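With one protein chain held back, the other chains of the complex are shown just where they sit.
Take a look at chain A:
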Amino acid sequence: MTAGTGRDVSGAPGGGATGLVCPAWGGGMEGDAGPGDARRALGHLVEAVLASRGEANAVFDILAVLQSEDQEEIQEAVHACSRLFGALLARGELFVGQLPSEEMVLTGSRGATRKYKIWMRHRYQSCCNRLGELLAHPSFQVKELALSTLMKFVQLEGEHPLEKPKWEGNYLFPHQLFMLVVGGLLSPEEDRSLLLSQFREYLEHDDIRYHTMQAASNTVARTTNGRPEVPLTFWNNAFMLLSSVSLPRQESTLSSFYVKHTELSDKWKVVHLKEHRKAFQQMWLHFLKHQLPLCVCKKVLVIMHDSILPHLAQPSLMIDFLTRAYDIGGAVSLLALNGLFILIHKHNLEYPDFYRKLYGLLDPSVFHVKYRARFFHLADLFLSSSHLPAYLVAAFTKRLARLALTAPPEALLMVLPFICNLLRRHPACRVLMHRPRGPELDADPYDPTEEDPAQSRALESSLWELQALQQHYHPEVSKAASAINQALSVPEVSIAPLLEVTAFEIFERDLKKKGPGSVPLEFIPARGLLGRREDLCAQHFTLS
């Protein structure tokens, strides 16, 4: 049976098969023409193997097709393997317990059944390995098929465990096989987001989720261990997997299991949400302790406040990550604010110099970043306390006003009411807009470069910036800035609806607005494209 040995997958000594010769099927695969034939041939093989133990060597042929280059052949082979080993698992024809090495068993003088079982278990092992490799196949269909087959094996193996229970009611799960799956999903080379989204539906099952969390943290540890440079794709894949794990919000019996059990024992860890939380926390902590690339960091921070922090057993453990992120600066800091806020607000975190750092975050780019709405929502929360010292609020007001001088109109429409709200909350800061009998100054006493709000002398200043913005070209901005001309009304203006306003929305609103009467027209007749002689366009541009 040289053909069989030659096609041995796992590299295990194929000579072992000599005891189970099956000459009839030896070269059964050579004459294949089309996929239909292949399917039929494979079907025959599978049936033969299942029918009699004597035909067992045909497994090699099936496994050989699994190695094929052709996509369709592989798919057929995967289907065949799935049927074959599914049936074998269900029948219990695979060896249960610690698997001895193949040579040892074959040379040993045990019963033929035991030998067969061990041999078949080895074939099963090599099949699983091959399927794990197929998760990296270029064709998505193959990947998907391999994944679903592996998951089917996981299910069957869970029902018919391949290891002996140590005691009655011991919870057994095919950890090794599952590690193989997760390891295949978290590839360092290739973006697996499609496959991961396929995998997401398995995560609805409680047991799969629990073991995924464990396997993921193992895999992350194994991949990063000893490697100086971990590729970005791995982080992306890992983030994708981790972020798709979502725990149930409230305590309920976790009973939707992927592996069917006749009865659930209360002693199993997998049925307790607490254990899930622990695993969840372990997983994220293991993930976040590494030096993450900035984009992944941002992604984590975006989902931090509503899908990570509430599920952690001990949310304060996130503090390390969050403070590190907060110190990075820029958009990452803005995002870290949200998580920090939850920790401060709900978990009694004491954060030194919080407001000073927040003050430091305010730079001109804050109006132009994507997370503007989120940032100002939080800033509004942080500054909503009426116990803040006046100098601090004044410094914030002044800084925001200064930044408003470079802001686009949509941001101005939000930040001007924001400033007015601050002044309303803190009557002590009203001197910024109303300072009767103050001396005329040569320069603004406010020092924009000072990092400490206490030293910025904002309280001695006035909001001249807003006065300048009253000359803004957009009528609504101009009106908003003119609010400081009068004493402010008592009720605050809610800025929530203004946070998400985009320039395009303002544009549409302006277009739809109808003025009274007809459209006013220019009365100076047009001469040409570049306008009159004194126009800038005519001065600096020519037509040809």
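The rule is short, and it goes like this: a residue touches a chain if its C-beta (ideal position, glycine included) is under 8 Å from a C-beta of that chain, and two chains touch if they have at least 3 such contacts; residues count from 1.
As a convention for this text, contacts and distances are computed from a predicted model.
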item	value
"YEATS domain-containing protein", "Autophagy protein 5", "tRNA (Carboxymethyluridine(34)-5-O)-methyltransferase" or "NOP14 nucleolar protein" - which is the UniProt name of the missing chain	"NOP14 nucleolar protein"
Options A:A112, A:L405 or A:A496, residue touching the unrepresented chain	A:L405
Option touching the unshown chain, where A:P352, A:P436 or A:P491 are the choices	A:P436
Option touching the unshown chain, where A:N225, A:N348 or A:Q471 are the choices	A:Q471
Contact with the hidden chain (one of A:A112, A:L294, A:L381 or A:A503)	A:A503
Residues of chain A (touch criterion as defined above) contacting the omitted chain	363-365, 367-368, 370, 402, 404-409, 412, 432-436, 438-444, 448, 462-465, 467-469, 471-475, 478, 484-487, 503-504, 506-508, 510-511, 513-523, 525-531, 535-537, 539-544
